[in-house]
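Below is a slice of the complex: some chains, not all, each in place.
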Amino acid sequence: MRKVLLAFSFIWCLALAGVAQAQAPEAAAPPPAAAPAAAAPAAAPVPITDADIKGVASPKAEDRAQGDPAGTLTGTSADIPVGDAKVGMTVGDVVSLVGQHQIAINFVWTLVTGFLVMFMQAGFAIVETGLARAKNANHTMMMNFMVYGVGMLAYWLIGFSIQEGGVGAVANLGGTAPLNGEFAIHLFGKDWGLFGTKGIMLGGATYDVGVMVMFLFQMVFMDTALTIVTGTAAERWKYSAFIISSFIMGAFTYPLFGNWAWGGGWLATLGSNYGLGHGYADFAGSGVVHSIGGVTALAMAIIIGPRIGKFRRDGTPNAIPGHDIVLVLLGCFILAFGWFGFNPGSTLGASANGNLRISSVAVNTMLAGMAGSFSSMYYMWMRYGKPDASMTGNGFLAGLVAITAPSGFVNPMASVIIGLIAGVLCALSCEFVERKLKLDDVVGAISVHGTNGLFGVIAVGLFADGKSNYGGSWNGVPGSVTGLFYGDAGQLVAQLIGVATLLGFVFTMSFVLNAVLEAVWGHRVTAKVELAGLDIPEMGALGYPEFALKPEPVLAD
Amino acid sequence: MRKVLLAFSFIWCLALAGVAQAQAPEAAAPPPAAAPAAAAPAAAPVPITDADIKGVASPKAEDRAQGDPAGTLTGTSADIPVGDAKVGMTVGDVVSLVGQHQIAINFVWTLVTGFLVMFMQAGFAIVETGLARAKNANHTMMMNFMVYGVGMLAYWLIGFSIQEGGVGAVANLGGTAPLNGEFAIHLFGKDWGLFGTKGIMLGGATYDVGVMVMFLFQMVFMDTALTIVTGTAAERWKYSAFIISSFIMGAFTYPLFGNWAWGGGWLATLGSNYGLGHGYADFAGSGVVHSIGGVTALAMAIIIGPRIGKFRRDGTPNAIPGHDIVLVLLGCFILAFGWFGFNPGSTLGASANGNLRISSVAVNTMLAGMAGSFSSMYYMWMRYGKPDASMTGNGFLAGLVAITAPSGFVNPMASVIIGLIAGVLCALSCEFVERKLKLDDVVGAISVHGTNGLFGVIAVGLFADGKSNYGGSWNGVPGSVTGLFYGDAGQLVAQLIGVATLLGFVFTMSFVLNAVLEAVWGHRVTAKVELAGLDIPEMGALGYPEFALKPEPVLAD
């Protein structure tokens, strides 16, 4: 107990240091970007003349054919597409290409980071499978594999439309203008956006290059939320029920909250409508992605019940160790790699509008993950005498989850503090879920994603330092997101409304939908199947048909 | 049987819906990009003056030294390299840098996507090893590991030169001017390009930054084709024979067809020479990469024969399950991740010339993979009672293979249809290869890559919707690639000529070369080695020296 207190004291001191730093008088806000030149009186058109271009830029064709090892003859004015070859290059050609570059850079950034997020599915798959038992390896992998497809199908059919169908033209992507339908009700004198309506199956006008970027990036985020649930309910979830449940979540549960937070819905407009900071601010989805996954996992854990043998007759838990720690930690690395897409990519762009802050987002992300792995490892070491690998991995992920919402708004020191808190919070929450709530969460997803997702949402309202820019406003409110420690209590209120919505609405919706599914279809395999392992009865093949396994240990009763 | 019919009916209805949509009257083609401003009379050079720049852009050095957390002081006019410090910034400096950006963006895109493609080697390696038996794990991994090096060596020495040595200056890459030698014969009044001649060992003028991008990207594609064969012939292929066979394929077989399709050869000019649509159109290589791999795998399966025990005396097959499903599905995720390089990277650029369609290519890719996993899973579930993991993974890959050629030319709905067909086609083809052809294909590569590669080539000729741009022409034919369902029957003919060439020429060439190798060197290990497992006899070490294995099951005779 003394050691726990010591550990907390350590974190507390760091937190105080952070607050002290936070409360120091602020330097003046950064100057606004690029005030324009004084307007000149109307001038004649400005063609670019031969003299301008030829004097400086293009290497001769015969030189190029000799090769350019240094790269100094490649990429010159000769590479600017000319609209009309007879006229030659004009100011219009150059200016058009500069505009194209603005969007191309942002496309490249958002697509590449989206690819990284997609790869997180592989990380989740092997973390969850590694933490399950060998007799369920095929089943756990298949849930994690098909959750990618099930979610994508649901999202393509309807989910994307609900979430982003009314988001409007996103400037960083050159406009996603066809996404222009948001269903809203008028309440308390303001519009409350409820869901979007455009973009079903990416047909009609939404067959658009900007919309496609948006779909890809939002789709992989949604899929991340879905895969969280499979970890909690592993080793006993009927495969068919998993498919139906995941489809519903990808089609409705996730997109609804997603719309409210990111698609122009009512949470996003709490700032512009009611003056609560910048409205609910969730940079990359501690709330939208991880909390939704976590509270749905909580609902599933309640409905599906614990694995046979997890709890003794007296209610105390048995430890059921995962079968492959190498898979678990390799998966954590894959997740951390993908998180460099998750958070920094959430700007949806790299150029202009303050988007260069992607570097700060990336550094915050890795610092928080590091801090989370340390504090959870240290906590376990002090409390149980060993630096537990599973919990260290989970603390690492908890730090990443917790920094996801604030990553765009806080500084490195705050990121470390958030990570340190997250790691310990993860370990405490795991104990609470198992010992007090008597729930069986195979991988600890409720704690990693649920508890720390909510903590991340709150952390924005505390630690946001008002130094970010993002085009000079956020959620339509001019200025920068600022938390309580830097003077804006309203932001914290907006965040707490988000937390209340996640716990009140999303949890309830998930619980009801999955309870109905339990009644009409049934979530759980039979006891016989569970004891034998789900691989043969559910999937028709073992995960490891050739490896000899030790006799299963007898769990205390 | 009823369920199979049901499954087909479902796909058929979707297909009809797609065709109906396809045959609806077309909206007007998108307006041409950026018509130029009217030419102005020759004007005096336009230097950019202090007043222009200083009024707007550069932060003071002392402000920068205070730090820029928001990223609003970084990346300004001060970051434009000035040719002559005494003169200061000129229009020429700015225009040159805009040209540089055009190429730099395209380099970044093509290199990063190329890296992703290279990483697919890891995916193939563990998919194939997971589907093999534990006693051959070392050998299967080593084939997959060294195929990267063997292919690269062959391609560097000669293959790249044959394939791309006459491709000419690729505009997206700022010109690959030194690749200017294509050997062609004159036939039927037209030039028929047969192979390229520049770029051997990247020496001489081809030591060039643009050529290097081209080499890297094409090399990793070629290697993907080579690694397909190792999956079919695993568990019995002599390691030395594998090296020789792969070298020949990377040096000659692949590059020849690659030249005809992508290097300016005769298939690419079927449109400009003979009016067959846009000539053979294969956006990212369903034909070039996957079909070549698949038909070579078919040739090898015939030559090397089935594994001992695969077929009973009566010719019916025994199932030989893979030893690690976790590896298989993890590998599928790695492949899907890499496919985001494979297809979207095949534009060779992200900016201008309609390259923003990379987003559409990426979305098409993931939708087709999803659809393939669903339809193969559903087919197996209905037919055999369980959602088989291996076939679900293979269906997923089949969808990705089939969308590879059309990904740049079709819409999302068509991608889903193509994927649905591919998944079922994969399962049917696997049954056909095993039961009718009596061939032993360890991983199903003939069906995944061969059958579905050819289907993908044909799908271009059916589903291409004429909405893409790519600089306003494809293969030198103005306008957009358009399939039969959207009105261009000629394109389908060009595609079928490609299919005929793959089946007629490439298969024959592969078969003959490998049959010669069989005669002079021998492909197959001895029965004793095969039964013991190839790891110790061929590689000198077990893949898993410490894990206890179950006794090998007795296969029905």
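Labels A and B are assigned to the chains in the order they are written; within every chain, residues are numbered from 1.
The rule we apply is simple: contacts are C-beta pairs under 8 Å (C-beta built on N, C-alpha and C of every residue); 3 or more make two chains touch, one makes a residue touch a chain.
These figures come from a predicted structure and were not determined experimentally.
Engineer: With 2 identical chains placed here, how many copies of the sequence make up the full complex in this file?
Structural biologist: 3
The working rule: only the chains that are shown with their structure count from here on.
Engineer: Per the centroid of Cα atoms for each chain, what is the distance between chain A and chain B, given in Å?
Structural biologist: Between these chains, centre-to-centre, one finds 29 Å.
Engineer: Spell out the part of chain A that touches chain B in their complex, as residue ranges.
Structural biologist: Interface residues on chain A, with respect to chain B: 27, 30-38, 44-53, 55-57, 61, 64-71, 74-84, 86-94, 96-98, 100-101, 103-105, 107-108, 111-112, 114-115, 118-119, 121-122, 125-126, 129, 137-138, 141-142, 144-146, 148-149, 152-153, 156, 174, 201-203, 207, 209-210, 212-213, 215-216, 219, 239, 324, 327, 351, 354-357, 359-360, 411, 467-469, 480, 538-548.
Engineer: Within their complex, state which residues of chain B touch chain A.
Structural biologist: Residue list for chain B touching chain A: 33-40, 42-46, 51-52, 55-57, 59, 63, 66, 68-76, 83, 90-96, 98-105, 108-109, 112, 116, 133-134, 169, 171, 173-175, 177-178, 180, 204-211, 321-326, 329-330, 332-334, 336-337, 340-341, 344, 350-353, 355-360, 362-363, 366-367, 369-371, 373-374, 377, 384-390, 392-393, 396, 411-413, 416, 467, 547-550.
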